[in-house]
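Below: one structure in structure tokens.
Note that this complex is displayed minus one protein chain, with the remaining chains in position.
Chain IDs A, B and C follow the sequence of writing; residue 1 opens each chain.
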Amino acid sequence: MSTFGQYFRVSTYGESHGRSVGCIVDGCPSGLQLTESDIQPQMTRRRPGQSALTTPRDEKDRVAIEAGTEFGVTLGSPIALRVMNEDQRPKDYGGGGKNIDAFPRPSHADWTYLEKYGVKASSGGGRSSARETIGRVAAGAIAEKYLRVAHGVEIVAFTSSVGSEFLFPPTREHPTAANNPAFLELIDGVTRERVDEFLPVRCPDSTVCKRMEEVIAEFRDKQDSIGGVVTCVIRNCPSGLGEPCFDKLEAMLGHAMLSIPATKGFEIGSGFGGCEVPGSTHNDAFVKAPAVTPAEANGIAQLTPEQRSRRPRLTTKTNNSGGIQGGITNGAHIYFNVGFKPPATIGQAQQTTGYDETEGTLQAKGRHDPCVIPRAVPIVEAMAALVVMDAVMAQSARQSARSLLPVLPQTVPVGESASTLMNGRQ
Amino acid sequence: MSTFGQYFRVSTYGESHGRSVGCIVDGCPSGLQLTESDIQPQMTRRRPGQSALTTPRDEKDRVAIEAGTEFGVTLGSPIALRVMNEDQRPKDYGGGGKNIDAFPRPSHADWTYLEKYGVKASSGGGRSSARETIGRVAAGAIAEKYLRVAHGVEIVAFTSSVGSEFLFPPTREHPTAANNPAFLELIDGVTRERVDEFLPVRCPDSTVCKRMEEVIAEFRDKQDSIGGVVTCVIRNCPSGLGEPCFDKLEAMLGHAMLSIPATKGFEIGSGFGGCEVPGSTHNDAFVKAPAVTPAEANGIAQLTPEQRSRRPRLTTKTNNSGGIQGGITNGAHIYFNVGFKPPATIGQAQQTTGYDETEGTLQAKGRHDPCVIPRAVPIVEAMAALVVMDAVMAQSARQSARSLLPVLPQTVPVGESASTLMNGRQ
Amino acid sequence: MSTFGQYFRVSTYGESHGRSVGCIVDGCPSGLQLTESDIQPQMTRRRPGQSALTTPRDEKDRVAIEAGTEFGVTLGSPIALRVMNEDQRPKDYGGGGKNIDAFPRPSHADWTYLEKYGVKASSGGGRSSARETIGRVAAGAIAEKYLRVAHGVEIVAFTSSVGSEFLFPPTREHPTAANNPAFLELIDGVTRERVDEFLPVRCPDSTVCKRMEEVIAEFRDKQDSIGGVVTCVIRNCPSGLGEPCFDKLEAMLGHAMLSIPATKGFEIGSGFGGCEVPGSTHNDAFVKAPAVTPAEANGIAQLTPEQRSRRPRLTTKTNNSGGIQGGITNGAHIYFNVGFKPPATIGQAQQTTGYDETEGTLQAKGRHDPCVIPRAVPIVEAMAALVVMDAVMAQSARQSARSLLPVLPQTVPVGESASTLMNGRQ
Partner (left out) sequence: MSTFGQYFRVSTYGESHGRSVGCIVDGCPSGLQLTESDIQPQMTRRRPGQSALTTPRDEKDRVAIEAGTEFGVTLGSPIALRVMNEDQRPKDYGGGGKNIDAFPRPSHADWTYLEKYGVKASSGGGRSSARETIGRVAAGAIAEKYLRVAHGVEIVAFTSSVGSEFLFPPTREHPTAANNPAFLELIDGVTRERVDEFLPVRCPDSTVCKRMEEVIAEFRDKQDSIGGVVTCVIRNCPSGLGEPCFDKLEAMLGHAMLSIPATKGFEIGSGFGGCEVPGSTHNDAFVKAPAVTPAEANGIAQLTPEQRSRRPRLTTKTNNSGGIQGGITNGAHIYFNVGFKPPATIGQAQQTTGYDETEGTLQAKGRHDPCVIPRAVPIVEAMAALVVMDAVMAQSARQSARSLLPVLPQTVPVGESASTLMNGRQ
């Protein structure tokens, strides 16, 4: 369905041909300062037309808060967000001999929507169009605002591969970037500002970014398309998030990411490469947590004393787990990869078969992205924010409920040295 | 939480130290013939102790139907399934100087459960133990029974990599198995019986299976562990399943698979490799669907005439999409990979830090799997069945509701040749 | 939360001070002909200002479909509905010495919203204002359209009491109207057109309506307010609706009705009066169902042959059950009462205590309904439609799933005469 989240519940709506697209955010904490200016920046980052590499439509995508705030403060009631559809040009999609109407576009959603619903929108991709992601990004911006203010959470995504150009190519010795010091340093400090210095590709390395730009341009010129991978890091995430056994945090992140159009895969922490590593190497030994995290030393996060006090006392020496163990966050950086296929809509002629079972040739007109990776960056960030926000509220309910119970004399039969500690944590 | 699914809703319970583990299945269609003998085979396939390669505990894992059926037929009421905990040996987990109680086990869930809940089970992994998956497999067997009887659905998983031994190793030219004819032939015909001929590894290729067996034995002898990948195929799945925009079928599959303990990644269809392939190659052109599918030609599926009539009229020439387009099934084989990390519990001594923030050495006693991949096979199948079952019921509600509406004169402005068809499909 | 329904899922938003109010309807069957003209009539019936008895604001309440349809047909994607807030006059609520801001209004939601959210909207009732019901009525109109077209369902509500003036006053002999022939005749044939002949009170009896009108006028003149009861009947509802054990149809109806602002009670069928009647009288004996229902004989319902064939073969001689037995519909008329308290906002001065714990006098300015019953009529109808629609889709999923299973030789050991029949119904 079009609802995501149990506690911070987002319902989105909208196709490209309708009056507007948008969402309702239900369950947002009251008392949060929120205006359109908190939401618009990510809307603009998502917007096409930021460079010659992305589709040149100039969608304004101005977001309006329709309800749920007053005097710039959230009321606790549903927040409704709305973005007008301004630049439709339906002819581009259906025009040119109308053959786009006779053929379901290969690897697009035309055929399956018709199989599912029996009807389909005439123009563009209807609900399967990229325009659907506007509601996600708008809602994600609200979640991010809360997480940043209340927990110092930072979420940054970037392009880590385009086609076969990798920022951290896997090797036989290092099948996963999880133990690559350069990767770990990058995710420890990278910011959105830094990522956007590498527009339009958003890969935070001059050399690799240049090569990726060339790859994309090459595919654009061939009227072809290419896929790639977005990597995302979540810093300062509270420990204890994730709801086993079915709603483990990586399961929710995977759900969220694989719901983004054009995704093909999801990896948490060491990922598929980590499956090739011995357990003795892969296990993340515990160490005493430092008083100041690297992010704080870098001046990225500013935590209140209370936030600091909620920090776990142990952390891990390595981080193959990607900040999640047993489906629950441990306070270390959460990082993951999301793979996006090459866009299905290409300028080249394609041999295929029509609704009437007759073979023929389909040639798309319109404006098409040769690569969605750069635009996917804020969408990945938004979905990450929605997952973390929902998990924060679930854990808040639990912690708050438990905090009202009397302290137990000793909860579990732990070794002598640990017992004091555990009582203290009651 | 411990509930999965909206329509076919499974709630599981149980730790290794309690009286029993099990589940409640709510929403199962009434009138389905169901006894314990439909469920037990997958319970037994999941059971440890099937060979020297897996943990030697002899858990009987006999399932009992507590409620929801009468005279071997489902009543439509909740079905309760229960498996006794018989072979606990809690000393194995806590013994040996009790140091396992003083240290949170690295990359296990001890620390995060304590961070989350403030208490944790003393013996084994509590709710994070592999024993939690019993409820999943039991519920999955019911879903499978329905899907097989009503739709001819076949779900088969197998081991496709252990460590760096791959059944279909990715190459520079073929970054994904999706276009490898040997892979496509395998998933078109492989059965559970065939997979179990390759016990204990469950990789359906004599040569590769042998190598994998050696790899696992090597890690066992080093008191180390190793990960790998399970591949799963779903055949004869009805078209139209999946609930955009957030509950696309691959999103639900990803959610389900990443909720299985020890998973690190999920790929649908061409997966991460597919992100390196040009769109012009990756797109799956449509072709007229054959009267008989390969599975039927192989005698695997026996469909009723009614099932046959619900088949889509088009299929795709290639299948990089993995049977899902726009988040919705198109009737082609669904296939995906699930990566499992090396088990966290290893016999080797590990330097780590205790609950009391003191460094020390942890050495696990107990019985430990050097590799979970073979046992994960039926768990992956079970979760796949739960996802498809839920999606089938969601789509049933939609289709059935739509079927009562009058036929529209013409629903969408399609090209002339297609319009007749689409009216016909109303 | 602000979401209602599992299958036909409605999320509403909006306060009186924001840009707009509205809703998203997710899960509506595709292929339904739907334009604003299907929705507007109930919006207009809900609108204040229809007579001297109701509040004189002239809200236009024009509804716009923002997304989810094309060419007047639903696409299966979320339907977004929006109504501008046009006529705010915030001064009326906050004005007059501002004392309305210093005092939480007695029996209104000011105090509890502040207790819950820590903030509250300044003008009017914020989310607790009657304007919140616009989204319900809009969504309900879509549900009604589907139910009418697909199942011939008719939902009609009317005013059955105002203060102590009852359409069917309970008596010692007849503590419930359920056995009153005049009541049964009324609910069998009453239509919305008929009810609206008795505007502004909407009690379909000239004499009683007149008395009620006088009661309301009397309270209006005293700057006081009065409550009453709305009775609602649902005809031609399919049998088999309702999801035991927790989501029985009467439980869902009760939930829906008691979520309407100002409600104090809900009764199904014979209701509280029925609790005073002996079981031997209260039990509804079964009889063979007639070929034509009274509603059809009255020319109210026109069913297709297929709808007719889905009719239960038995019905009940009496209908104390109100069409629901064991939480499941039996095909007979569903009827229920909803009690509404006197509106909390009255013109009279009230002694009360302020936010600062100081006693004082509160005198509301603004425009206030002396009685909400007449305007509540379309809101009750809307919520009834949402409940039935959700239950229809739940049951569709079940029936459709079961219909694909092979017929069992004999499902339950029934008496000899009945056994044939039950096989036939498999």
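Observations
Going forward, a residue touches a chain if its C-beta (ideal position, glycine included) is under 8 Å from a C-beta of that chain, and two chains touch if they have at least 3 such contacts.
Everything numeric here is computed off the predicted structure, so don't read it as measured data.
For the options B:2, B:164 or B:363, the residue in contact with the chain missing from this view is B:2. The hidden chain makes contact, of the residues C:19, C:341 or C:365, with C:341. From the options C:42, C:74, C:128 or C:236, the residue with contact to the unseen chain in the full assembly is C:128. Residues of chain A that touch the chain left out of view are 6-7, 27, 29-33, 70-71, 73, 76-77, 146, 149-151, 244, 306-307, 392-394, 396-402, 404-406, 408, 411-413, 426. By the touch rule set out above, chain B reaches the unshown chain at residues 1-3, 9, 11-15, 17-22, 24, 26-27, 30-31, 64-68, 70-71, 73-80, 82, 113, 116-122, 126-127.
Following the convention adopted for this analysis, only the chains that are shown with their structure count from here on.
Counting every residue number used by either copy at the chain B-chain C contact, over half are found in both chains. Rounded to whole angstrom units, the spacing between the C-alpha centres of chain A and chain C is 40.
One inter-chain figure worth recording: chain A and chain B are separated by 24 Å, centre to centre, where each centre is the mean of the chain's CA atoms.
Residues of chain C in contact with at least two other chains: 27, 30-31, 70-71, 73, 76-77.
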